[in-house]
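The other protein chains are all here in position, but one chain of the complex has been omitted.
Labels run A and B following the written order; every chain starts at residue 1.
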Amino acid sequence: MNEELFVSGRNIPNIDPFLNIWHWQIPIYLFLGGLAAGILFFAALFTILGKADKMEATVKKAPIIAPIALILGLFALFLDLKHELFFWRLYTTFRIESPMSWGAWVLMAITPLSMVWVASYAKELKQGWDWKFDILNKFEAYVIKNRIGLAWIIIVLSVILGIYTGILLSAFNARPLWNTSILGPLFLVSGMSTGAATILIMSKSAEERRLISGIDLLLIVIELFFITHMIMGFQAGSQTQIDAAQLFLGGPFTVPFWVFVVILGLVFPAILEIMERLGVHMPVIIPVVLVLLGGLIFRFIMVEAGQITRYLY
Amino acid sequence: MRYAMAIDTLKCVGCSDCVIACQMENNVPLGFCRDWVVESVHGTYPEVGLELRSERCNHCENAPCVRCCPTGASHIVDGGIVLVTQNKCIGCGACIQACPYDARYSHPEGYVDKCTFCNHRVTEGLDPACVAVCPTKCMYFGDLDDANSDISKVLAVRKFKALAPEAGTNPHIFYLV
Partner (left out) sequence: MKTRREFIKISALGIGAAAIASQSNRWGLGLPLYADENNSNKTGKNKLVPTYCEVCFWKCAAWAHVDNNGKIQKLTGNIADPQCNGRLCPRGTGGVGMVYDDDRLKTPLIRVVENGKQTYRKASWDEALDFIAEKMKEIAAANGPESIALFNHGSAGGHFTHLLKAFGSSTITAPSFAQCRGPRETGFETTFGAQVGSPEPTDIRDTKCLVLIGSHIGENMHNAQVQEFSEAVDKGATIITVDPRLSIAANKSKYWLPIKPATDIALLLSWIHVLVNDELYNKEYVAKHTMGLDQLKEHVSTFTPEWAYGITTIKPSVIRQTAREMADAAPSVLIHPGRHVTWYGDDAQRSRAIAILNGLLGSWGARGGFFMKESAGVPDFPHPEYPKPKWSWHEVLNGKYPLASMSVSNTFIDASIKSEDNKYPIKAWFVAGTNLPVAIPLMSQMQKALQDLELVVVVDTMPTEVTGFADVVLPECTYLERYDDLRDVPHRVPTIALREPVIEPMWESKPAWWMVKQIGERLGLHDYFKYDDFEEVISWQLQQKGLTIEELRSKGIVVLPRKSESPYLDPKADYKFKTPSGKIEFYSSSLATAGFDPMPVYTKHPEPEEGFYRLIYGRAPMHTFSRTANNPNLTDLMDENSVWVHPKIAALWGLEEGKYTYLRNQDGITSNFPIKVRVTERIRWDSVYMVHGFGHNQKELSRAFGKGANDTQLITNVMIDPLMGGTGMRGNFVTFTSTGPTQDKEAAI
């Protein structure tokens, strides 16, 4: 029988018996960040493709959610900081090897840009809106003229935003559960899927809904593929990764993951959307809520389970 | 100049003097520790054996905590010692996630803390507090780049291992076995 124990009574809060230093704030931020990334991606994409007028909700209405989500997400991040009053240090330097530094600067860039995007459609969304200041009107005109350029910038930043949330976790190779390069694309696709779901619920055009739900369906299939690939990768990895995968294959996270994330969050909404395409109508809110909840729970599980996995002890 | 520590597991008795001396020297708050002692037992009675290891931050050459720090608070100084600049740390916890040795912790005052190899003593030519107090003298501290240092000499003749070398961190704490 093997034993491994601390002789010196180590029992550090949040570190022992297993790491528990990131709480609800991080998954909330990851979800909101991914959501905003997805929404902005589609808004920019369809603007570039010239379909802005046909995809009104995508391009003009849904982006309202983006800055709100980003600001709430940033606030959650701020709450997570333990030395919060020094947060401004993030913006005194750019550390190329630190995904968190990337994230800080991308957020710093994309949040005002998303607000500008939304503001540029203010007159279309609300009748009689007036900026009151001449300089703002001039600025609005400038933006409207250069929307394609802005869309290109936003599409790049939104992909970075969506993918960095996954790379942030996968860069921590000390946490075997996160140490897989599939996490970046997986989080991006998941974020885009939640973004598409949000657009769905806000859309009033049946054509738009059909296109977006088709994209969402494709994204869900890709996500399922990524998840399968990830778990297979763990099972073929080192012992620490095999142990990490066990958390989902018989361990304490098995039920929440497979039931809430995979079945209810991915498979079931996919089936509903297929049925919708085949003519069986149902309230669009059901698959949308399931996708959103699935995305949120997925991030909660990944953050909590990942901290439990470790190299030593 | 590359500072490192070698700890002789054959001489260590697990008294944890290194833990409490560090606590006194560095004002580590109660309930937290910068170093700790692990006992690893194997076998079946009476063919039983055990290993004792005093562990701490490994001051890795390829430190994941320094790489992932968004503000540059985690940095490496002369000698390869990894330190945290307290007024640059935002307490985001990324470095705690990044460390495969679970060597860092969140100090009650908000910043992240860990073993500093007693840099304030090393710069004055003294040994870290843990090395200086160890009653069995099983801890060696010195410069790997100096062939005449005690640590270089002992690593040349003894079998040793490091923790989790597969993590690719290139740690600077060696256990003589």
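Miscellaneous remarks
Operating definition for what follows: a residue touches a chain if its C-beta (ideal position, glycine included) is under 8 Å from a C-beta of that chain, and two chains touch if they have at least 3 such contacts.
On a predicted model such as this, the values are computed, not experimentally measured, just so you know.
The omitted chain makes contact with just one of the residues B:A21, B:V38, B:V112 or B:I151: B:A21. Screening A:F86, A:W102, A:F226 or A:F298 for touch with the missing chain picks out A:F86.
For chain A, the list of residues touching the undisplayed chain reads 1, 3, 5, 8-9, 83, 85-89. Residues touching the missing chain, restricted to chain B, are 10-11, 13-17, 19-21, 23-27, 30-31, 33, 41, 43-46, 48-50, 52, 83, 85-87, 110-111, 116, 119-121, 124, 126, 132-138 (touch as defined at the top).
In this text, only the chains that are shown with their structure count from here on.
Chain B contributes residues 14, 16, 19, 31-33, 36-42, 44, 52, 64, 67-73, 87-94, 96-102, 105-106, 109-111, 163-164, 166-168 to its touches with chain A in the complex. The residues of chain A lying in touch with chain B in their complex are 1-15, 19, 21-22, 80-84, 86-87, 89-90, 92-93, 95, 97-101, 103-104, 168, 171-175, 238, 307, 310-313.
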